[in-house]
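What follows is one structure encoded as structure tokens, with my remarks underneath.
With one protein chain removed, the remaining protein chains of the complex are shown where they sit.
The letters A, B and C name the chains in turn, as written, and every chain counts its residues from 1.
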Amino acid sequence: MTEPLLSVRGLRIAFPTPAGGQAPVVDGVSFDVLPGEIVGIVGESGSGKSLTARAALQLLPPRAAVSGEIGFEGRDVLALSPRDIRALRGTGIAMVFQDPMTSFNPVLRVGEQIGEALDIHRAPPKQAREARVRELLSLVGIPEPERRARAYPHEYSGGMRQRALTAMAMANAPRLLIADEPTTALDVTVQDQILRLMRGLNEASGTAILLITHNIAVVASLCRRVIVMYAGRVVEDGPVEQVLTAPSHPYTQALLQSVPRIDQPAGRLTAIAGQPPDPASPPPGCRFQPRCTQAMGRCTAEEPPLDAVAPGHRARCWLALGQAA
Amino acid sequence: MLKLLLRRLAMSLPLVFAVVTLTFFLVRLAPGDPAAILAGEAPSPEFLAEIRAEYGLDQPQWRQFLAYLTKAATGDFGTSIYLGRPVFSVIWERFPATVVLTIASMVLASILGTALGVLAARHAGNRLDTVISAGSLLGYSIPGFWIGQLLVILFAVELDWLPASGMTTARVTYTGFAHVLDVGRHLILPAVTLAIFLLTMIARFTRTAMIEALNQDFILVATAKGVSPRRLLWHHAFRNAVVTTVTVIGLEFGAVLSGTVVVEIVFGWPGLGRVFYDAINRRDFPLLTGAFIFSSVVVIAANTVSDLVCAALDPRIRR
Amino acid sequence: MSLTLPRPALWRLPSLPASTVIGIALVAFVVLGTLLAPLIAPANPLALSTDILAPPDAAHPLGTDDLGRDLFSRVLYGGRVSLGIGLFSALIGVTVGVGIGLAAGFFGGAIDEALMRMTEVFQVLPKLLVAVVVVSLLGSSLLNEILVIGLLSWTATARIIRTRVMVLREEEFIAAAAMSGASRTRILLRHILPNVAPYLMASTTLQIAGAIMSESFLSFLGLGDPTYPSWGFLLQQGQLYIDSAWWLTTFPGLALAMTIVGFNLMGDGLGQSRAIGGARR
């Protein structure tokens, strides 16, 4: 078996509460991403998926208490010095964020911002840098890259901005690209283009992709493996075909039932009744049980472990594990 | 950019028009005969008649207004009653001293205010932030003339480090670089006094703008790219916040120019601000209104410049 | 994307930050002092005595001035003038500002455009110089000072209110009210005005501070009303004694600064935004 590129072990992220306590918003999360692999993390907003991704680049605000281990190419990312983590950012792991409208600095030219990514790590001569910026822009399918490089972000359309953002993330040929809801802010046809772009990049350069999304349809079209998170915990993970065709966790099942139809604009998942729990005071037992249609006695008493339901497929549910009684 | 400049200029003209109109009606709102107001102390009937004719006060109001506009447009603000000279030449010869003072204090305020604002934003919520915020609050809560007088007492009279008043030493005449140094020494206290208000405003607004900028997504994106904290602060966050800073400077320029009145009095600085004081004390209304219109035009011009600088700094404003 | 925790609601007294509490305390202290002046003041602020330029002592806690008048009493009564000018001109400013802001924000379109151009004109004017010219020409009376300061200080309020109204206009309950057939005036007065009230509190407070400061500027130039000596007036009167009878400037100056600090802290806290009256765009 290949060494994992990214290996998250027992990750816990907690924020201080106004009352003075600590609220864990990510609790005991573990998963791997193999080199060249495309892995999706799905979950409602607040499930902790974005925070998990950010922890991989030490991008959490200082008041967040982070514990556990995030290994990248054998090094513990959480233990890296500021200088080392800066060196890792963009080259080892790069990130694409949700909102292309706000992800670019509005007062700097797009080409300048992509060039900056190159400058930080390699400081190429001006001409080489400009050539590489043009190359990156055409790579992500932006026409007239020379003119576009001199434009400002507000002169780009949303989809173009997301492409440019992806180009910026790819500037230093990272081994892992974390894409945090890269398509949420875009309309459906553009979404599709971006997803195809990502797959193309993955195939062309072998960059592994960790795709964070609430949209299980996106996962279906792109990922090989999927991790389902709920209320700070991984509730199910496994190969996409298995998880999507035979979901083990009631939450995953609910997610699948609420998949928006392709001919309708994407929207937040609202089909599941009830609200996710307050991380400061999680419910007893399984965290999903208050909203679970199949909840039973043991679910409220004891939290199920994340255990194999099939080879390479795990779920955190007494029912799925056959231990409901 | 040229288009923007033209548009800004086109917007400034109504402003100037508004100022002149305001002045025109103020003089007529004032109790008493405008001719008597314009003629000053115990005028002879002939002089009154002369004034009436000169300002067209025997004409219908709208004609008077037109005449006033025409005069103002050509820089003719009448004749100073007390000094017996054209108002514009009185203003013009005093203007350079005020320019020196204003620019010195604006440079000082911009540099220090920005630095303090950025520092406070970087340490938002910490003790340093509290100290800076409290200091800037005090800075604009104390009347400038009182600060100025205290500075004179402390640094000129008691400690004897700096001159108490004037723009150059009267005792000896310096030339060349020594002259520049001499003006510099005289400039320190008034420039600092004048800078305090603007400095605190800049610090406050820069702090707010920096905190806002630092919370923007693009900062996170840039961090994820591997950008260093220093570069994040200055190249990314500050490049955005500086627009606010420049806007504040533009908006507060009027307050700074008003502040020169006080500072020039307290420090005996021979500038335009003191023309106001002299004109008030002597009720030299042509001089007062002329200085007011002139200052307003300078303020409007400064605002236009500040807008243009903002546009240069922020591509989103160019349009 | 953003990680910020929800902000506390605007108008929740117990959760006010310490600085706001300090501000309110300062203001309360000053207001109480001036209101109770007849009870606290050791002397009639106009009463002459042969005790000329006496430094602070038991009989005159803040000393006496050049006509032997008790400075403590004068500062107390001067506060009434300064606060009065502050309050009334702020009320004028806020009223005009609210009117213009509401109209611009609610009606939008050409009205908004016209009102905002006018606001820009006023914003750019060197306000203190306008005040100087007006008071010089029309005479230095309390009323003139209040009017001119008030009529020059509405731009910030107008902008804030306009922005708030524009946001509110889009909100559901307004739409609901409109749909249920409520008149525009009713929507303005019953639905929008109460919702901008917290901003009004903040604007008024900040403007009181500004107005007191503006008055001291006028006083310094000898344009204060001598019949009603304000703190600025006392400060100006004391300047000749600044290093021979320090108390004459120090105490009115401190009272002035303390009050302005108080109102500013209070306004910042109430507005929850230090950028009130801030940048144009």
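By our rule, contacts are C-beta pairs under 8 Å (C-beta built on N, C-alpha and C of every residue); 3 or more make two chains touch, one makes a residue touch a chain.
Just so we're on the same page, contacts and distances are computed from a predicted model.
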Among "NADH-quinone oxidoreductase subunit M", "ABC transporter substrate-binding protein", "Monovalent cation/H+ antiporter subunit D family protein" or "Electron transport complex subunit RsxE", the UniProt name of the subunit that does not appear here: "ABC transporter substrate-binding protein"
Left-out chain, listing which of the shown chains it touches: B, C
Absent-chain contact - pick from C:163, C:195 or C:239: C:239
Contact footprint on chain B, counting only the chain that is left out: 32, 36-37, 40-42, 82-84, 90, 93-94, 97, 149, 152-153, 156-158, 160, 163-175, 178, 181-182, 265-268, 270-271, 274-275, 277-278, 281-283
Where the missing chain touches chain C, by residue: 46-48, 50, 52, 66-68, 136, 140, 222, 226-227, 239-244
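Assume only the chains that are shown with their structure count from here on.
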Inter-chain centre distance, chain A versus chain C - centres from mean C-alpha coordinates, in Å: 51
Whole-Å gap separating chain B and chain C, where each centre is the average of the chain's CA atoms: 22
Residues within chain A bordering two or more other chains: 97, 99, 102
Interface hub residues of chain B, defined as touching at least two other chains: 217, 243
Chain B - residues contacting chain C, complex: 11, 14-15, 18-19, 22-23, 26-27, 29-31, 37, 137-138, 140-143, 145-146, 149-150, 153, 157, 204-205, 207-209, 215, 217, 243-244, 247-248, 251, 254-255, 257-258, 261-262, 265, 276-277, 279-281, 283, 285, 288-289, 292, 295-296, 299-300, 303, 317
Interfacial residue positions of chain C with respect to chain B in the complex: 1-2, 4, 117, 120-121, 123-130, 132-134, 136-139, 209, 213, 216-217, 220-223, 232, 235-236, 239, 242-243, 249, 253, 256-257, 260-261, 264-265, 274-275, 278-281
Complex contact set, residues of chain A against chain B: 57, 59, 82, 86-91, 94-95, 97, 99, 102-108, 113, 116-117, 120-121, 152, 154, 165, 168-169, 171
